[in-house]
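Here is the structure we will look at, set down as structure tokens.
With one protein chain held back, the other chains of the complex are shown just where they sit.
Chain IDs A and B follow the sequence of writing; residue 1 opens each chain.
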Amino acid sequence: MMKNAYFSGLTVPLLLLLPQLAITVVFFYWPASQAVWQSFLLQDAFGTSTEFVWFENYAELFKDPGYFKALINTAIFSTFVCILSLSIALLFAVMADRQIRGAEIYKTLLIWPYAVAPAVAGVLWIFMFDPSLGMLARGLASLGVNWNPRLNGNDAMLLVILAATWKQISYNFLFFLAGLQSIPKSVIEAAVIDGARPWRRFWTIVFPLLSPTTFFLLVVNIVYVFFDTFGIIDTVTGGGPSGATETLVYKVYSDGKGGSNLGGSAAQSVVLLVMVIAMTAFQFRFIERRVSY
Amino acid sequence: MAQVTLTNVKKVYFGGVEAVKGVSLEIPDGGFCVLVGPSGCGKSTLLRMVAGLETITSGDISIGSRVVNQIGPAERDIAMVFQNYALYPHMSVYDNMAYGLRNLGTPRDEIDRRVKEAARILAIEPLLDRRPKQLSGGQRQRVAMGRAIVRKPQVFLFDEPLSNLDAKLRVQMRVEIKKLQRALGVTALYVTHDQVEAMTLSDKLVVMNGGRVEQIGLPAEVYKKPASKFVATFIGSPPMNILDGTIDGPGIVALGDAILEVRDLRQDLAEGTAVEIGLRPEDIEIASEGAAGTLPFDVEFIEELGATQLFHGQLAGLPFVMQAATDTVAAQAGRLWITVDPDRVHVFDKQSGARLGRS
Partner (left out) sequence: MVEDRRLGDAIAYVILTIGVLIVAFPVWLTFVASTWDAATIINGQLPLYPGPKFFENYYRILFIGTSGTTREPVLNMMLNSFVMAMAIALGKIFISVLSAYAIVYYRFPFRMAAFWIIFVTLMLPVEVRIFPTFKVVSDLGMLDTYQGLAVPLIASATGTLLFRQFFMTIPDELLEASRIDGAGPFRFFKDTVIPLSITTIAALFVIQFIYGWNQYLWPLLVTTKDSMQTIVIAIKKMIVTSDALTEWQLAMATAMLAMLPPVLVVVLMQRLFVKGLVETEK
């Protein structure tokens, strides 16, 4: 990762790095260390005094049934969103990769939801599925389905899953399509000559060759579901009903919002931080070792 | 084994581009046919139509006694070696070779026997567990060949299979391909832009240009009696010299002040007809000054090739090259008098470039 031709000197490169380093230190390292520090502090109810309590906040956290619930919500939410959005996007990408007329137009028509803000996506979906005025909710009601995401936790979870999936398909589609198009045509042709029918060709040749893309998308999708869906959850359910759609990130926010449980919220942040770092590290090691041909 | 017959095969793409403009060709059973031509001449398209990777716009292709126009690639009983080998990067060498047989539902022990047999023939037995990425270019080439031979196809198709190898390996693999094809007796159709490969491999050479066949024949025939100026300059290295001349009587052409005798020349040409005269650099002989049928050649510089030397200069106002064995001609600039055996003078129509031969 080094150039053989380079400049030397110290002042100039440090000046060039200064803006980024300054912003990173002030708005990243300082707050992140604050989060770590706060996670060891306990504030009383009035915010008048704080006490250093070592790992008590963490201990509280892992005893808190609400936290476990958020953990499980996050697991369910991410599993469904990843599986749904990846498989639907793969299906669309495989179809759009065929040499059909208008493939480019379809591509354009499928990728633009990437540009929709998660919060706005949430609004679109609650508007369709709001029990009193939503068009699709009424449709469900007329079919005799008892649908109410405001009261029923499962309905609420389903709705955020659908909204989050809808938003993520375009991203996955784009990467799958790029992945498909980077498979050398001659390899596919060789498989055709080798007598592999389309279905078998897909599973024995195309899908394995796509696995670096799939793996990359899996990690990115998990990170997406963890963080970027905040806006969707906040607009669709606000974490409710009674915490049924509260994910880990949402809980960091709702616990810290009133300032009542800053220590607990900070401890949650730190746990999340560790999870993301672990995931990133895993991705880098894995990618280096296995999934590249 | 089977013969391959192409009857007036055409390929027109969507935009109306005519890639192949009607090609008829017959490859006998066990024959080795090479399609050669510059890039964009339609040779690869033609090969891919035989493979079934491209549809045929019109005409017929048959393999054995069967017209295969509508038959998918897998059912044509062919195997193909691609330019970039197209090995499956996620499979071992063994699986690469076994894949086609598995798709056919061949029994496991039969697959094993055939893969090992092919590996033995190609001397790649120690590589069977490796992935393509772990192989050198030459080894990949062998695996691609192995994948073709385990299928025991009726026809081998090669799409510039040696162009990704370095020069030395290319010569070696060229010999091996020829040996293998002989040993297996399988009909082969081979595409290349390299005239040396084309000459050495083929027993039927097809020179293509602009979607058409310029000439079909034995390699020696194509070299000795090129059917057109295009073939004449494409086959042979350094390329044939082309000079302006006129017909000066039956079997005689004039080249400036000098005249040359031509053995193979149409009789019905009017005196004074403008023609082009082709002389191969390697056919040129030194003559004594002023003798009949000699031409003045002004040498400007000499290139040393080791065994031979190339003399560059001007003849009748046009650039001209002569090749001579080293030390047979004094290597210095200046005027030389040269002559050419009447059997080796080629005359082409000025407009169409067609050979003006007797038949």
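Going forward, a contact is a pair of C-beta atoms (placed from the backbone, for glycine too) under 8 Å apart; a residue touches a chain by one contact, two chains touch by 3 or more.
Worth saying up front: this structure is predicted, and the values here are computed from it rather than measured.
Here the missing chain is touched by one residue of B:Pro73, B:Gly236 or B:Gly251, and it is B:Pro73.
Residues touching the missing chain, restricted to chain B, are 52-55, 69-73 (touch as defined at the top). Annotation for chain A: contacts to the undisplayed chain at residues 1-10, 12-14, 16-17, 19-21, 23-24, 26-32, 34-35, 38, 88, 91-92, 95-96, 98, 100, 106, 108-121, 123-128, 132-135, 138, 166, 169-171, 174-175, 178, 189, 192, 198, 216, 220, 223, 227-228, 230-231, 234-235, 238, 249, 252-253, 256, 262, 265-266, 269, 272-273, 276-277, 279-280.
Going forward, only the chains that are shown with their structure count from here on.
Computed centre separation for the pair chain A/chain B is 57 angstrom, with centres defined by C-alpha atoms.
By the touch criterion given at the top, residues 184, 186-187, 189-197, 200, 204-205, 208-209, 211, 293 of chain A touch chain B in their complex. Only residues 51-53, 72-75, 78-80, 82-84, 86-90, 99-100, 103-104, 131, 133, 147, 151 of chain B touch chain A when the two sit together in their complex.
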